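One protein chain is absent from this view; the other protein chains keep their places.
Moving on, here comes subunit A:
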Amino acid sequence: MTVFHFFNCAILTFGPHAVYYSATPLSEYDTLGTSVKAALVYLGTALVKLVCLATFLKVSETDSFDPYQELLKALIGFIDVAGLYFALTQLTHRNISQNHKFQAVGLGWAFADSVLHRLAPLWVGARGLEFTWDYILQGLEANANLVLSISLAALGSLMWLRKNKPKTLIPIIYACAGIVATMPSITSYLRRGLGWHFPKVVGFELFTSLLNSRLNTRQSHLKSTPHKKQLQKVKWGVHELGASENMVGLTYNGAALSFYGLAFHNRLVTNLSSPCKHISGN
């Protein structure tokens, strides 16, 4: 049942994007064009990053953590931020509200990222007879990436599209944006410098993605809405910037905490080699 497994991992990796698009008001306002444009911008950004990495980076023989190289990679990672800036501000979008714009851009960004980074390994690897947990973990990573991208897009829209920003929160916003932008370097440091296994890294990604989304929602509430709307936010069905993020963040919070706990206790790591034992033992 190998095509079956491929299908499972594919819907885990790409399903949430489609679900996000159809469930939120994005589908009503037909923001598909925005997402597609954002995906194309991501493609362009990835190509530019590739060229820069190839030019400036040395290929290391060992798999150790080289601070200088990682710093260089982090700097090149900021091209990502530049690309997102371009997608948010420079592209002409139809008259859609800011709320939906950043969501659509973030969604398109995350979808392009998943397709480019995860589709090829999935196609080649998940169809084989051999069973590994890798592709399921990759799918979870794609989910975390989705939340992270949308948070980054939210932060971006806060930074560049909002006209009225309270002075006190600016440094926090920039700090959060910095952390999210350098997430790839952080994960590679964890993997190589500290020697974490893949499940632990994925758990960490999920965990931070929620923390991020919570922080973002809190900030966006404080910034965008006057007092009375904040009170309204508590009710269901408020079409606010923060509410959707909050709820999404909450769901991921629960999932990631449990997953992270599992990974940390090494149960998953030891059971990597024999998933079938669980089933046959039942």
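The rule is short, and it goes like this: a residue touches a chain if its C-beta (ideal position, glycine included) is under 8 Å from a C-beta of that chain, and two chains touch if they have at least 3 such contacts; residues count from 1.
In this section, contacts and distances are computed from a predicted model.
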Per UniProt record, name of the chain withheld from view ["Autophagy protein 5", "lipoyl(octanoyl) transferase", "Eukaryotic translation elongation factor 1 epsilon-1" or "Nicalin"]: "Nicalin"
Given the full complex, what residues of subunit A touch the hidden partner chain? 1-8, 11-12, 15-16, 19-20, 22-25, 124-125, 127-131, 136, 236-237, 239, 243-244, 246-248, 251, 273-277, 279-281
